[in-house]
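Missing here is one protein chain; the remaining ones are kept as they sit in the complex.
Labels for the chains are A, B and C, by order of writing; each one numbers its residues from 1.
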Amino acid sequence: MSLSTLYAMTGVALFSLGFHALLVQRHLLRKVLALNVLGSATFLLLVGMARRGGDTPDPVPHAMVLTGIVVAVSATALALSLARRLKAAQGLVRLPEDMPE
Amino acid sequence: MIFDHVLALTLVGLAWRLLSTSHLFKAVVLFITFGLLLALAWVRLEAPDIALAEAAIGAGLTGALLLDARARLEPRDDVPDIAPAGSGPPAPDASH
Amino acid sequence: MTVTFWLPVAILLSSFVPGVVIFLLPEEQSGARTALNLIGAVIKVVLVIGMIWGITEGRIYEARIPLLPDIDLVLHASRLPVLFISLSAVLWLLTTIYAVGYLEGSPHRSRFFGFFSLCVSATTGVAMAGNLLSFLVFYEILTLVTWPLVIHRGTEEAHQAGRVYLAYTLTGGALLMVGITWLHALVGPVDFVERGALAGIGPDYHGQLKVIFALLIAGLGVKAALVPLHGWLPHAMVAPAPVSALLHAVAVVKAGAFGIVRVMYDVFGIEFATTLGVHRPLALVASITIIYGSIQALAQDDLKRRLAFSTVSQISYIILGVATLGRLATIGGVVHLVHQALMKITLFFCAGILLETLGIHRVSEMNGVGRRMPLTMIAFSLAALGMIGLPPMAGFISKWYLGLGGLDAGDPWVLAVLLVSTILNAAYFLPILHAAWFRPANSPWPEARRGEFETRLYLLLPPLITALLFILAGLFAAAPVSPTAWCHVIADAEYGQ
Partner (left out) sequence: MDRPLNWAVLSVVLPLFGAVAAFLARARAGQRIGLLISLAVVLCSCGLALQLLEYGADRYGIGGWSAPLGIGLVADGLSAVMLFMTAVVGALTGLHATRYFAPRLSHDSAQAASQAHRRRYFWPLWLFMWAALNALYLSADLFNLYVTLELLGLSAVPLVALAGGPSLAAAMRYLLVSMLGSLAWLFGVALLYSAHGVLDLDRLSGILAPGPAVWAAIALMTGGMLLKTAVFPLHFWLPPAHASAPAPVSALLSAVVVKATFYLVVRLWAQVFPAALSFAAGQLLGYLGAAAILWGSVQALRQDRIKLLLAYSTVAQLGYLFLVFSLAMAPEAAADAWRAAVLFAVAHAFGKAALFLASGNLLLALGHDRIDGLHGVSARLPITMFAFGLAGVNLMGLPPSGSFIAKWWMLIAALRGGRWELVLVLVLGSLLAAAYVLRVLGPALMGPARGPRIAVPALMEWTALALALLSVLAGITVSTSLRLLEVGNPFSPAPGVPQ
């Protein structure tokens, strides 16, 4: 198993962990954590799999991951500020379980 | 190579713990650790640029945001927050 | 871009533009609204007269506007459409006058007259549609703009009627759309062509074409009130009298019947329909509807409901004529499109007058009303006798041609249907006439207001004019300008003579 494959597989494992947690965790902070793990997993996968071909690192996935990290932190900041407002306005730290359907 | 295997396993283990621990504060700290180890993985993957970004933004900035949010959302420190029975990963209480 | 393009468009716009402007008028401006309405209606009549003249000169009016890559929106006016257009133009003018009087002082008049004009525009579009897609477009618009008229009163009962109306007509529209798109998928765009557009189709498709025919007839039959698709029509009676008049004589019901005429003659073609063997089931359904409608009418005490079931019955005369082979039956069916309209609109005008002036809406309340309102009841009586088929009224001409046509086609049972229907017609109309003229009034009638005849002039004039029209249409059926003569030419064209 090559280095890249190892990390790509780590990515897959982390992705499933994060996905699972995103679905089952109720606390908003945990959902945000899950989302971040999910993001990191995808980034690992991206670089790991792209490296398979040659020896020299490919700049394209690197650029993609750098962008992705910035996006992830912005989304996290947005999510946390929403969570704070939700707590302040309605005292909620979880999403209402039963949705208004 | 062995180092990489250990690192990969640690990452998965950390992720597991941080997503399932019953204490929010602990989870956030674990997440920061996870980010720092991930930066190490980026170095191993010959991506020092990503490693720097990960350490600074992924672990540092996100970690700070999370710590701040935790303090505001759950001021009474660590209220156990166990996922509803049967729907989450098993609570890791047995290990600590 | 010549007059042959612009005239059909102008006829359509002559009611559409006033309709849109009326929506924007404030409720209080009843003078401006009436003026707009009447000007539009008069312009329409003038334009239609011009068109009739052009058609007798051998001109064909057609406006094509590209809609889809392979289909145009076509307005096409030749002899058959113009028959329907002139009918709707004349009756719109009269109904507008009537409605101005009828709705005096009631709320939401801008909305009412706006949709009223749009309803007539859509009917004109249905009349002039030159292919199935155009027909469908106007047919569905007609459904939509009629709904606010049906629920105009705003009562729970009116809304219930509106729901029933839409449930029936929208389902019918959907069936029609499936039929039309299926035909399109099978053979491409279909323009209306005299003697039928599908004549050359090979036997491989005959099975599918039969199903398509059934879908089209079912879709159109909802509006034409073919049994068992007629359920909405008696409900729609809650609408104000001018709306009922328009619905039954010109707009909705006629659009369905006219569509069946189109499908039979100009899409399938009478010969091809015979090859497929689809005309006999249609004739059977029409016959059942004629008898069933009449029997139901017998049982109604509510005057407008009785008239509604009478419409169910009478409209199927048109369909029976269309589904019976031969020129004579065609003439009988198509001319009934006009004759039924003139007679039925008279009846509804009169029913509205009775309701407005004396508060009568039941047959049992009509005892002795003839002496209080002689002019109204004369018009009513003439129309009822015409419906029964008494010579020389217009209804007799229709039945005469239909009967002859039935014999001609070797279907003597058509004659039997007509006979039974005539007896039933007499059975539900004559008691009304008897009560109105020969029975003493239940209680003294309220006096007419000073300076009025038996009712307001706006209300009284239209039924008198329509009564005159159907008497003339009957008396001078042989004259070259009569609807009957016009239908002779149409029938000749459809049979390629």
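The working rule: contacts are C-beta pairs under 8 Å (C-beta built on N, C-alpha and C of every residue); 3 or more make two chains touch, one makes a residue touch a chain.
Since this is a predicted model, take the numbers as computed values, not measurements.
A.B. asks: Among the chains present in the display, which ones are touched by the chain that isn't there?
C.D. replies: Computed over the complete complex, the missing chain touches A, C.
A.B. asks: In the full complex, which of C:L144, C:I295, C:L355 or C:I378 touches the chain missing from this view?
C.D. replies: Going through C:L144, C:I295, C:L355 or C:I378 one by one, C:L144 is the residue touching the chain not shown.
A.B. asks: One chain is left out of this view; which of C:P66, C:G105, C:P203 or C:G359 touches it in the full complex?
C.D. replies: Candidates C:P66, C:G105, C:P203 or C:G359; residue touching the omitted chain: C:P66.
A.B. asks: In the full complex, which of C:A174, C:L457 or C:A479 touches the chain missing from this view?
C.D. replies: Considering the complete complex, C:A174 is the one touching the chain left out.
A.B. asks: What residue numbers in subunit C mark contact with the hidden partner chain?
C.D. replies: Within subunit C, the residues that touch the unshown chain are 23, 66-70, 107-108, 111, 133, 136-138, 140-141, 143-144, 148, 151, 154-156, 159, 162-163, 166, 170-171, 173-175, 177-178, 181-182, 184-185.
A.B. asks: Would you write out the residues of subunit A that touch the absent chain, in ascending order?
C.D. replies: 15, 19, 22, 28, 31, 35, 38-39, 42, 45-46, 49-50, 52-53, 59-61, 63-64, 67-68, 71, 74-75, 78-79, 82-83, 85-86, 89-90, 92, 95-96, 99-101
By our rule, only the chains that are shown with their structure count from here on.
A.B. asks: Report the inter-chain centroid distance for subunit A and subunit B in whole angstrom, where each centroid is the mean of the CA atoms.
C.D. replies: 12
A.B. asks: Could you please state the distance in Å, as a whole number, between where the Cα atoms of subunit A are centred and where those of subunit C are centred?
C.D. replies: 67
A.B. asks: Give the list of subunit B residues in touch with subunit A in this complex.
C.D. replies: 1, 4-5, 8, 11-12, 15-16, 18-20, 24, 27-28, 31, 34-35, 38, 41-42, 44-47, 49-50, 53-54, 57-58, 61-62, 65-66, 68-70, 72-74, 81, 83-84, 87-89
A.B. asks: Tell me, which parts of subunit A touch subunit B in their complex?
C.D. replies: So the residues of subunit A in touch with subunit B come to 3-4, 6-7, 9-10, 13-14, 17-18, 20-21, 24-30, 32-34, 36-37, 40, 43-44, 47-48, 51, 57, 62, 65-66, 69-70, 72-73, 76-77, 80, 83-84, 87, 93.
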